[in-house]
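Every protein chain except one is present and positioned as in the full complex.
Going by the order they are written in, the chains are A and B; count residues from 1 in each one.
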Amino acid sequence: MIMNRRNYDIVIIGAGVIGCSVARALSRYDLSVLCIDRESDVCEGTSKANSAIIHAGFDAKPGSLKALLNVRGNQMMDQIAEELDVPFKRIGAMVLCFCEEDISVLKDLMDKGEKNGVEGIRLLSREEALELEPGLGDEVYAALHVPSSGIVCPFELTLAFAENAYHNGTEFSLNTEVTGIKMLPETEPHTANKPKDADEAAEDIAEARERLRSGTGYKFMIDTDNGSFVSKCVINCAGVYADKIHNMVCEPSFSIVARKGEYMLMDKSAGNTVSHTIFQTPTRMGKGVLVTPTVHGNLLVGPTAYDIDDKENVGTTRDGLGTVRAKSSMSIKDIPFNKVINSFSGLRATGSTGDFIIQEDEKVKGFIDVAGIESPGLSSAPAIGTYVADIVCRILDPAVNPYYDPTRLGIPRVAEMSVEDRRRLVGQRPDYGQIVCRCEEISEGEIQDAIRRPLGATTLDGVKRRVRAGMGRCQGGFCAPKVMDMLAHELGISYAEVKKNG
Amino acid sequence: MIRELTCIGCPMGCSLTVEVEDGKAVSVTGNTCGIGKRYAEQEIQAPTRMVTTTVLSDNGRPVPVKTMRPVPKEKIFEVVNEIKSRHATLPVSIGDILIDDAAGTGVPVIITGDADR
Partner (left out) sequence: MDRHVSLAVIGAGPAGLAAAVSAHEAGIENIVIYERDEKLGGILNQCIHNGFGLHTFKEELTGPEYATRFIDKVRELGIRCETESMVVSISPQREITVVSKRYGLRVVSADAIVLAMGCRERPRGALNIPGMRPQGIYTAGAAQKLVNCEGYVPGKEVVILGSGDIGLIMARRMTLEGAHVKVVAELMPYSGGLKRNIVQCLDDYDIPLKLSHTVVDIKGKRKLEGVTIAEVGPDGAPVPGTEEYYECDTLLLSCGLIPENELSLTAGIGINRITNGPFVDDRLETDVPGIFACGNVLHVHDLVDYVSEEAGRAGRHAADYILSGGAKKNPPNIVKVTPGQGIRYTVPVTIDLGNIEEDVHVRFRVGAVYKKVTIKLMCGDKELTSKRRTIVVPSEMEDVILRKSILEEVDGDIRVEMTGGGL
């Protein structure tokens, strides 16, 4: 990415769903914003490996940020999905309990949900639950039904936030890992740009004026392996590394542990095994796992939950997958495990405070933590974006961006179109008629779009997350060589340089 | 001496029992057909293999090739190396000769796939 400048009003560290949602919320204002990430793509950390659920918000402690932002985020999703062309389905959820004593757990959840403002929760008997979900396990005793729960594509949501922010002026610098953050002396003019040309000098004058106006100057020097940046505010959306980033410039005040969750994903032919997201109440065996259709029609089961030391370790384990299998089978009788097409694990960024940590640091003004964003982080993402934007507004008091456009159009999903729409589109652009990924029926045109768009894909996984080529039952066995060929051609690199990820 | 072999003459993969004297097969049992007998005799005396690989063409893409007959087993890598040192000038058709005598084996290497420019 070509950097036009090295000084910004705001630098966001981390281009996961939170960083990108914050970027999009800030792009509504007349601010210069840079979003950086150590990976070569957005959505490379926790955002790419989670349950893909938009939770209703009955689980979080009333009065907590988790409760507030989850319920608010859930309510925002219909509009977000509409504006950003992101697949989202409000399919509802059920929470199962497996014995009479646990009815009280369901009632507690119902209470909490009502306090948090979740509407429409009902307690169901086993028989009522079976009517909604005929595949329930024999041990299921009763259930809660929560109609506002939904499912979303976390890749597309993150990308949509990022693309929309980009179109509204946010800059992105990928392959950029923060190595240190320093405070600049407030009075000293910043010297990050050397040598200065006329444009930059003019920019400095303008910024000096602005500093006078807002009373806020450049305060932070963010050093990275891709050069240094200067900013007035830093927004720390660094996921499992948020404590490390925080501690670079602030007094330690929290810590983040990585809590691993392992999942199994099943073929689309298994997608109708359930029609709701099926949760479990915690049992003697520990916290439960969920069974859910995905928004693209697969079946997802998981996750496990255990803390790990190595924040890079996203490996699955035999024991973990075994646990997922055993627990999910309590909820739903006949899960077709012979249709597993992939297993993966993700790391939740579990904060030491028990709640989301979203605030300006008490001592280091202008440094905003958005940390400890574990579940329900994805659900809360839209609301976290606006919540952080409000904090920024209190600090910088920006004008609105007159060119702000909240809408983004996704890449056409050709296979989902009606015969007539598809015929028309393929007629207009024949590349949409050349199928490359046979399992997901993804065309050459869609893959070209995925690569050519701003913030486009540069890796096989990048293509997969954008248009699902390689996401299907053969997992890229057939299309990977062709997609590698296209990436090499479009990016002007050799076959050997085409990467799977990172 | 008795040697146990698996015939590679066809996909049946017959288990052959070979009686060897003075480095020669004197009797072969377990074979279903004449191919098995001939394979065992050859394998005991001087094993040979077909070599199949690719040669780069002048447009940078590979073209499949094979040795026209089996070559001595110990010559496989020499044959492959000689093929890799060549390139095919397009267009080529099945049966075109790439090398007349691969690595001194006396066996030609031929193109096994049609390719246009």
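By our rule, a residue touches a chain if its C-beta (ideal position, glycine included) is under 8 Å from a C-beta of that chain, and two chains touch if they have at least 3 such contacts.
Bear in mind that the values here come from a model prediction, so they are computed numbers and not experimental data.
Participant: Give the labels of the shown chains that the missing chain contacts, considering the complete complex.
Facilitator: Per the contact definition above, the missing chain touches A, B.
Participant: With the missing chain put back, one of A:Leu132, A:Ile308, A:Ala415 or A:Leu491 would touch it. Which one?
Facilitator: Touching the chain that is not displayed is residue A:Ala415.
Participant: From the list A:Lys287, A:Arg423, A:Arg452 or A:His489, which touches the chain that is not on show?
Facilitator: Only one of A:Lys287, A:Arg423, A:Arg452 or A:His489 touches the chain omitted from view, namely A:Arg423.
Participant: Among A:Leu184, A:Cys474 or A:Leu491, which one is in touch with the chain left out?
Facilitator: Only one listed residue reaches the unshown chain, and that is A:Cys474.
Participant: Taking the entire complex into account, which one of A:Gly45, A:Gly217 or A:Gly320 touches the absent chain?
Facilitator: A:Gly320
Participant: From the listed residues A:Asn175, A:Ser343 or A:Gln359, report the one that touches the chain absent from this view.
Facilitator: Final answer for the missing-chain contact: A:Ser343.
Participant: For chain A, which residues reach the chain that was dropped from this view?
Facilitator: 264-265, 269, 312-318, 320-321, 340-344, 415, 419, 422-423, 426-427, 430-431, 433-435, 438-439, 441, 443-444, 473-478, 480-481, 484-485, 495-496, 499-502
Participant: What does the interface between chain B and the hidden chain look like in terms of residue numbers?
Facilitator: Against the missing chain, chain B presents residues 5-11, 13, 15, 49-54, 56, 60-62, 64, 66, 73, 76-77, 80, 94, 112-114.
Convention: only the chains that are shown with their structure count from here on.
Participant: Distance between chain A and chain B based on Cα centroids, please, to the nearest Å.
Facilitator: Chain centroid spacing, chain A to chain B, equals 55 Å.
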